[in-house]
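Reviewing the structure listed below.
The complex appears here minus one protein chain, its other protein chains still in place.
And then chain A:
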Amino acid sequence: MNIFVLLKRTFDTEEKIAINNGRIEDDGAEYIINPYDEYAVEEAINIRDEHGGEVTVVTIGDEDAEKQLRTALAMGADQAVLINTEDDLEEGDQFTTVKILEAFFDDREADIILAGNVAIDEASGQVGPRLAERLNMSCVTTITSITIDGDTANIERDVEGDVEKVETSLPLLVTCQQGLNEPRYPSLPGIMKAKKKPLEELEIDDLDLEEDDVEPKTKTIEIFLPPEKQAGKVLEGEMDDQVKELVSLLKTEAKVL
């Protein structure tokens, strides 16, 4: 089976956010594999182990994303592709990303593509379903379980807490939700092996794309931090008095009762 994972390199979940010159300050920030994409990598490896085939992890980004790709290889993916846009493109949005991925998948004959449900930084959740539409693949979002039998996939998906059971057929794109699995940590031998696994680097030129083809449809005009929250009031004193004070504050100061 020809299995692909879409992986985004994101800021570490715990990273503090600061703005410098109108941009998110990334100096010294720690980066991780987008957590929902870790579920995708784990599931891809499990599908391969059960059905055979290869797992290819794909990311669009710059050279620094090699680290996250190597981590996915160390977890057990077979090969990685870095589509490096650093020298060619300044701006991009979800339309851009999907245009590039569409071109990439043109001749790849994917049986299944696993993406994250959402990236924890920009968090649009668009890339998976957008790509499925371009590739004319059936698409199931926010999955928490998948079993494949021949060309048929039986899937459970999370719909605002309800569980929807669906059946569909390959080729297929799914987006992964928390609950799907517990991603493994790369093992030491895994890390050693990952260093020798193939990592292909492509530029948009290699995908027969030009800058104009991928021009974004949206633009960010400002980034700002939420208004600094005044330090909350932690109440003190006898518990009975604290509760009385709280109710009174909610009523007269916060005006929510």
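Everything that follows uses one rule, which is that a contact is a pair of C-beta atoms (placed from the backbone, for glycine too) under 8 Å apart; a residue touches a chain by one contact, two chains touch by 3 or more; residues count from 1.
Note that contacts and distances are computed from a predicted model.
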Name the chain not shown, per its UniProt record: "Glutathione-dependent formaldehyde dehydrogenase", "Electron transfer flavoprotein subunit alpha/FixB family protein", "Fe-S cluster assembly ATP-binding protein" or "Cytochrome c domain-containing protein"?
-> "Electron transfer flavoprotein subunit alpha/FixB family protein"
By the document's definition of touch, the residue of A:Asp64, A:Glu133 or A:Glu201 touching the omitted chain is A:Glu133
Given the contact definition stated above, which residue among A:Glu30, A:Glu90, A:Asp107 or A:Glu160 touches the chain not shown here?
-> A:Glu160
Residue-wise, where is chain A in contact with the chain that is not depicted?
-> 11, 13-17, 19, 24, 93-95, 98, 117-118, 120-134, 138-142, 154, 158-169, 177-179, 215-226, 229, 232-235, 239-240, 242-244, 246-247, 249-251, 254, 256-257
